[in-house]
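Structure incoming, see below.
All protein chains of the complex are present and in place, except for one that has been dropped.
By letter and in written order, the chains are A and B; residue numbering begins at 1 in each of them.
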Amino acid sequence: MFKTATKIGITSLLRRRTRSALLILMIAVSLWGLLFIEGIYDGMTEQMIANAIRSDSGHISIFADGYRLNPDLSRWIENTIELDEFLNERQQIKSTVARLKQDGLVATAHYSRGIAILGIDLEREANHSHLEGYLRHGELNFGERQRGAIIGFKLAKKLKVAIGNKIILSAQNSAGEMASTALKVKGIIKTHNMAFDENAVFIAAAKARELLSMPTGISQIAISIANEGEIASLQQQLQEEFPNLTIKRWDELYPALQQSRVLMAGFKQVINIIIFSIAALGIFGVMLVSVLERMREFGIMLAIGTKFSQIGIIILVEASILGCAGFGLGALAGFSTLYYFKIYGLDLSVFSSALDEFGLDAITYAIIRPDYFFTALAAIILASVFSIIIPLRILKKTKPVDAINAI
Amino acid sequence: MLIKLALRNLIAYKKRTIVTVLLTTITTALLVFSTAWMDGSHQTMIKNAVEIYPGYLQITADKFRDSPSFDHLIFDADTVSQQLSQNQDIATFGARFESFVLFSANEKSVGGMLTGIEPEKEQQLSRLYSSLHSGDYLKTTDTNSAYIGIELARRLKVDIGDEIVFIGNGADYSFAADTLKIKGLFQTGLYEFDASAAFIAKPYFDVIMAADNYATHFIVQPKHPEQTVELAAQLGETIGSQYQSASWNQIMAELVKAMEIDSLFGYITLAIIFIVVFFVIMIYTLLTVFGRIREIGVLRAIGTTPRQIFTILLLESCVLALISVIAGGLLGGAFAYYFELHPITLSGFEDQFKQYGLAVSAIPTAFEPWTILRDMAVMFTLSVLSTIYPIIKVNRYKPVEAMRHV
Partner (left out) sequence: MSDFLKIQQINKTFQPDKEVRIEALQDINLEIEAGDFVVISGPSGSGKTTLLNIVGGLENATGGTVILDGQNVTGLAEKELSHLRRNHIGFIFQAYNLIPVLNVRENIEFIMKLQGTTQRACDQGVEEIAKKLHIDDLLKKLPHQLSGGQQQRVAVARAVAAEPKLILADEPTANLDSQNAATLMDMLEHLNQHEGITIIFSSHDPMVIERAKHSIVLKDGKVVSNERFN
């Protein structure tokens, strides 16, 4: 039966070539556009999140209790040995990085600004955050005497400093007194994490300890793990093991980014619904006319003893062929486009200064998720099935004799 | 005659009429409203960003914008002041002196911006006064009273009446420090600003920072904010080459660009919806036109020229498109108008807005008749264009082929 139905279906679709081609093209183009939007927009959202995770929070950040509310030097993580041991044992952890943070002031001969001083172990930080990918000018090196600083590109722009220029850092030390030190700008980075690009001054951990009179202690440990699914369980383990520390996931530290993700998911859903409803209307129109035109043909088939359900199958097969051809074509086009942009990226550097405002890189790499295709396939099948319900009902109401006599 | 036939056909072939009108109407309404929403939110963001503090128009010394150091100050504020007061297009203006200092209190130090302002004038120039959260706003005669951001106060753990110390440089690069008493707290909603800015009256600022008759910049409030660009150009010419005048879209070029790119993505998304819509319209036109192919063949046989057939079919499309875009324009326009008067509040997304420097959660749409007409014209064109292919295709048939077409 299916073979016959397919044969009849294909023949009648070929007879109405323009119409079939238009419909398939419509489904393909709308799917292609939809996939493009989904892949690119997800790419942008995930890039913002990845930048925040890479440059700051990691997947999980550990702080001393109370530090989040009052980030000052009286609240630091002290038992780092125990913590290090615990973290080293965990296989799922890719890398960790420890930072000593203090708010301070950076000044040049002419200009000054409030900033965050971050004392880091450059090698670990580079490994954890892939700093070399963020480096725009200079090098990732604090120099032999640790008198170098790496700063965000926006800060550099505001301070009008370049590689080799001198800056003066001032901050309150652990004793509550003002301390200052002169440093040279060795590197300028662009992380696309706005808070960092505008406010961060990375200096050597040893230099920071000297400046802040902090021989021990750490403000933040950021942890990167291999599998995002294990974030929550690791957070729980850490919290159980170290109840007097604050353990935060990235989405708790950057609620706005998590919100972007949720908002984007909702947005995609709405677009999906709109596009597929309209596409369904298109399929419906074509199927309805196709059935009405062939009343006579179906009437004859019914008259010679074809069962109504078999005619239903023929029509369903036709709608499905149209839907699947459209899906196949659209999915292929969409996948190729997204694959291209996944490898080479969508270059929006024309807008790069504007993209900085959103925390986006100039080049967006598309994301391809299987569920884009599954959702679309389900939607198209659903649309095809719905599109034949009314035509079939009209056909059912018609008697074979009337159908044969219909012109 | 052709018009009559076109109209009769529209009534006779209801399916196509309804689908086309419905889709075009909704799409037009969607476009009109989306545009109003995007424009509205962008205008709100820019207006906010501009009006909270930076102002519509800034006058600085020539090199200050490129190199904002104390070497490039306005060293004769009184002269500038005099010149500005003679301009008829300026509603009001005021001088500011911004300096970056370290604030400390309770063994906490925070880097921030200390600015000397003219308190009375500033009331018209920015939203500092209207952003008063608690305590009092400044007066010109105030001495060491400070008006500081609420987040800055939180970071320093201070409140009204408490004292803070600042350390910084005077205009002559000398060391400057003083104790300030907190007179009032403000909350603009811009987190970064609220967490770093403090203001004192300029006369006192000038004394402690050795900045008498100096200013980093003047803020100018035009009488007609929409003509800021023209005013900036005009001032640039009259005020002398040692000064520079910049309008908000120069000062906030990045924000303006960011809004443009946001619109761009908005339009890309809409474009994809439109493509689907017009494909569907094309398909329905094709179905209807081919459903009538026999009749079209007869018309041709009895002497109607292809051009006249084309005219009839195009007229049908135009009538449908016209009805739809008018309906859609009215519908979308009504929504745009309503939500301009009753702004949409998106509570719950403040965090996200703050990320983009948007200090409000209520966003009015922008009801702009010309923009709506533009959108309507675009949709009309697209709607008619999407029917051209089926019309041309059916017209290519020879009369006999058309009459025999099954």
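In this section, a contact is a pair of C-beta atoms (placed from the backbone, for glycine too) under 8 Å apart; a residue touches a chain by one contact, two chains touch by 3 or more.
Keep in mind the model is a prediction, meaning the values are calculated, not measured.
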| item | value |
| --- | --- |
| Interface partners of the hidden chain - shown chains only, full complex considered | B |
| Contacting the left-out chain in the complete assembly, out of B:298, B:318, B:373 or B:388 | B:298 |
| Options B:22, B:229 or B:403, residue touching the unrepresented chain | B:403 |
| Residue ranges of chain B at the interface with the undisplayed chain | 1, 4-5, 8-9, 11-12, 294-295, 298-308, 398-400, 403 |
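Definition applied: only the chains that are shown with their structure count from here on.
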| item | value |
| --- | --- |
| Touching residues (chain side chain A, partner chain B) in the complex | 18-19, 22-23, 25-26, 29-30, 33-34, 36-37, 41, 70, 72, 103-107, 109-115, 160, 170-172, 176, 178, 194, 255-256, 259-260, 263, 271, 274-275, 278-279, 281-282, 285-286, 288-289, 348, 351, 353-359 |
| Residues of chain B that touch chain A when the two form their complex | 15, 19, 23, 66-71, 99-102, 104, 107-113, 155, 157, 167-169, 196, 253-255, 257-258, 260-261, 264-265, 268-269, 271-273, 275-277, 279-280, 282-284, 286-287, 290-291, 349, 351-352, 354-357, 393 |
